[in-house]
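One chain of protein is taken out of this complex; the other chains stay put.
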Amino acid sequence: MSTLYKKRRAVAFVAGVLMAISTLIGVLFLLWILATTLKLGVSAMHWDLFINDTPPPGTDGYGLRNAFVGSLFLLGISLVIGVPIGLMAGTWLAEYGFQSRIANTVRFINDMMLSAPSIEIGLFSYAIMVDPMGHFSAISGSVALSILMIPVIVRTTDEMLTLVGSDLREAALALGAPTWKVITQITWKAARSGILTGIIIALARVSGETAPLLFTALNNQYFSTDLGHPIANLPVVIFQFAMSPYQNWQQMAWAGAFITVMFVLVLSIGARWILGRRQVQS
Amino acid sequence: MTSSDAAVEIARPAASEVQRVVGRGFPLPIDFMFRKATVLAAFLVGAVLFATVIAITYDSWLSIKTFGFGFLFSQEWDPVAQKFGALPFIVGTLVSSTIAMILAIPISFGIAVFIAEIAPSWIKAPIAAAIELLAAVPSIVYGLWGLLIFAPVFGQFEPFINDHLGVIPGLGVLFRGPPMGIGMLTAGIVLGVMVLPYISSIMRDVFVAVPSSLRESAYAIGSTTWEVAWHILLPYTRSAVIGGIFLGLGRALGETMAVTFVIGNSNTLTPSLLMPGTTIPSVIANEFTEATTHLYLSSLIYLGLILIVITLIVRFAAVLLFRTLDRKGGIKT
Partner (left out) sequence: MKLNRRSFAQAAVAVAVFGAVGAGLTANAYAGVRLTGAGSTWVYPLVAKWSAAYEKETGTQVNYQSIGSGGGIAQIKAGTVAFGASDMPLTPDELAKEGLIQFPTAIAGEDMIYNLAGIKPGEVVLSGPVVADIYLGKIKKWNDPAIAKLNPGLKLPDMDITVVHRSDGSGTTFTFADYLSKVSSEWKQKVGANTSVAWPTGVGGKGNEGVASYVQRIPGSIGYVEYAYILEGKLSYARMVNSDGKVVSPSLKGFQDAAAHVDFTKAQDFYVILTDKPGPETWPISGCTWQILRKNAPKATNEEVTKFFRWGFVKGQPMAESISFGPLPPATVSAIEAYWKKNLGL
């Protein structure tokens, strides 16, 4: 064997080992994070979390109900704002704009917004909502979250609608259907699992966002569903409780983290499953 | 897309275009409304970015007027004397992101190649799923894990780093510090773990998509797996890989929660990575609700503006790099 061959063999061997080690490191960290979240989260779970509201510091209370409801509320409202805008914008890109300069510019801007730091969006929402309104509110938090959701929905809608074959559209048009019907009843329907996946992914993305809520929705130690006032939410509560020296607060922080991770995982796996099923069908 | 699809694609008329040409000679009112609604939505999407930049510039104007460009180079952050400067935060943001990238890129590459080329097929899917699970974990959980679990463990390693790397003349100053567990290095590591899944899943997706003809011809002439990865896969997927890296970098630069928990929040600029530091998002998150004066608030927002500019620069650099690489690779741009 020539030395060149030996050298190449050695390099390949070392490289292979390094690749395996890298993978091990990646999987290890994942297991570490998930395992601790599971262990500390599950041990902190208790029915009381869903019955009681967040307790004041230094007391023995145990509850996260207002945070759960508040977060669901914020997410729900941001869906109501974000889905129509995202869906319609994606529709414009795929059905009216195509590859025109304007459309591509919008796509480019959309991509920028996809990687915009979430704290900037929080600042923006503070500037346009909290400042003029004069107080923190749930709606300003929802607006911030919806701005984070929209780019994801736009992108997936755009891609999924583009994937729908032209024969479906042409058949509908040949039968005399107006454009809006073609889009809403044929194209949207055909791409529905992909669009739904996009919405779910967007939801998963904003479920864990804390920074934009810090100075929009703030937090609330009481149960509230009032849009115009601060509202309790899980990420900010976790932030507050984790940094505290109180035992019960730290436990609740882990329980909250566990529930957030489970929620996001269920959404992500659900999204995959829907998309996967669709691909199998077609 | 196969070539026949491409032909159909070019010839495909839009539903909207067909409508204009055949059928009714005029648009239905509801068609008109629907189209306008979609245009409005698209406009909103386009406008939000500009609106954000404008709103943030407007609110930071007082600070810009007071400090001008000197803000970028000043180390003072003194709310008492009302003197503010961005340097520790800019440096902290860049340093923590750089550490994250230095850690994440090679490891992502290793994972991607492992999954694409080396792993037996029964292990491919679970590992890929595991890495993508990392991406689903919310950043606050990273912060929580970082502060309460990782930092104490890392703190045990820090004396080792201090004693062995800290004594290297010159470079050693990077590694000297008390074993606090939290600090710039910890933040960089946590950030690295955070961006790892983004970069590695993009790398993996494109490596897998490389035509097998290329791969197999390389193997056929006796290349090792490493050589195939480095000389075939990587150059072929260069632009997508760079895109993935910049996506990860964008995330790292703007990350708030994972960093705030573990970076130590110290506004003093030190060369040591073991010492606490700060980043733009952390200081905004920490001090925003308490900025007592208009100038203080405006300076924090000025910091936000700088962060947007940094992110935009990174993004533009990515696009430019894309185009240069594509052009060099013979793809028409």
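Going in written order, the chains are labelled A and B, and every chain counts its residues from 1.
Please note the rule applied: contacts are C-beta pairs under 8 Å (C-beta built on N, C-alpha and C of every residue); 3 or more make two chains touch, one makes a residue touch a chain.
What you see is a predicted model; the values in this text were computed from it and never measured.
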item	value
Residue among A:V83, A:L218 or A:V264 that touches the chain left out of view	A:L218
Full-complex contact with the absent chain, from B:G46, B:G166, B:P197 or B:P276	B:P276
Residue ranges of chain A at the interface with the undisplayed chain	56-59, 69, 73, 130-131, 134-136, 185, 218-226, 229-230, 240, 243-246
For chain B, residues in touch with the removed chain	76-81, 151-152, 155, 178-182, 260, 264-268, 276, 286-287, 289-292, 297
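The working rule: only the chains that are shown with their structure count from here on.
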item	value
Where chain A and chain B are represented by their mean Cα positions, the distance between them in whole Å	16
Contact footprint of chain A on chain B as seen in their complex	8, 12-16, 18-19, 23-24, 27-28, 30-31, 34-35, 37-42, 44-46, 48-49, 51-52, 55-56, 58-59, 106-111, 113-115, 118-119, 127, 130-134, 136-145, 147-149, 193, 196-197, 200, 224-227, 229, 247, 250-251, 253-257, 261, 281, 284-285, 288-289, 301, 304, 307-308, 311-312, 315
Chain A to chain B touching residues, read off their complex	8-9, 11-12, 15-16, 18-23, 25-27, 29-34, 36-37, 84-89, 91-93, 95-98, 103, 105-106, 109-113, 115-121, 123-124, 127-128, 147, 150-151, 154, 166, 169-170, 172-173, 176, 178-180, 182-184, 187, 204, 207-211, 214-215, 235, 238-239, 242-243, 250, 253-254, 257, 260-261, 264-265, 268
